[in-house]
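Just dropping this structure here.
As you look at this complex, bear in mind that one protein chain is not there, while each of the others sits in place.
Take a look at subunit A:
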């Protein structure tokens, strides 16, 4: 069954092929420095973004004609923004990126880059830099030859090419490695070469598909900051793909959380963590206690939830209705021990099962409301010493910290 016919819209004439704007490196660095200012306003999908630099409208993709790998994607990306697509493996992130790069054609919908449709523009004319997960450096060329490749294609002069290579090698701090082949570099160095190669021709847009996936943790964290700084310095628009939430939180202006081919939530990192819109996002970003219950009463912005047939919890109503099952999401660090009586609306007793000492903080696993994988995170300060496994203590949390979400 072919549920989603091809869009006739795709046949409409190509508006204008993308002009190659080859600007000298320094000129873009200066011009783009102030462009990444859309950080704070990331609420929802920004439907009315007029100056959208990249625009996905109604994009769908199926490989086999049966399942949609990308379902009706609408996404606007601002000029100079660092947007991350975050989601579990198989959620359609790479597919989305490949459609933007031109290696996969959308089954439906259309893509705009800088105001022009790119549906009929082949990949090499899109002027989009790309960093691949395995770096995709050309093994038979030296670092310099790799870097010169996009410049030679663009028929730049020899001197100009040399000057740019020197500059970009300095940016990624690989000045001494120009004559080496990729096989003679460490993973981190290869990664920097790949980055330099994607940036050297001053693309308007840079795509990165899990570029740090193959590096060890320490190097990954260092590279995250480096990429972030390069982005800030050059002002280039970046679309970044990762399945690592801490990476996404560290680097992004906005994060699009993907699951099963659809964006679950599109927001700035803090917003995503503080105010997840559904149970998937709450679960995927950061740690999260899940309490299953049923909404017994709605009360404006809050609701009353019954858990395990007994306790009543006051929670923020996000996407629930009265009488329906719900999942309460509560961050472990928002749980208070031994609250003052009357100070919190939600107070329950907890049976402590395990106390794990982690230096800067202490993790407590406890049984709360019949659920025995309830986690409490406490900063390592005075009160911690009194918590012993087996003890029963009172815990509590604020209504605002507890979000009643869809029970999926």
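Here is the rule we go by: a contact is a pair of C-beta atoms (placed from the backbone, for glycine too) under 8 Å apart; a residue touches a chain by one contact, two chains touch by 3 or more; residues count from 1.
Keep this in mind: contacts and distances are computed from a predicted model.
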item: Omitted chain (choose from "ABC transporter permease", "Serine/threonine-protein kinase RsbT", "Lactate utilization protein B/C" or "Anti-sigma F factor antagonist") - UniProt protein name; value: "ABC transporter permease"
item: Which residue of A:67, A:184 or A:319 touches the chain not shown here; value: A:184
item: Residue touching the undisplayed chain, where the options are A:71, A:116 or A:154; value: A:154
item: Residue among A:76, A:127, A:253 or A:271 touching the omitted chain; value: A:127
item: Touch list for subunit A against the chain that is not drawn; value: 20, 101-103, 122-130, 132-134, 136-140, 149-150, 153-154, 181-184, 197-198, 201, 207
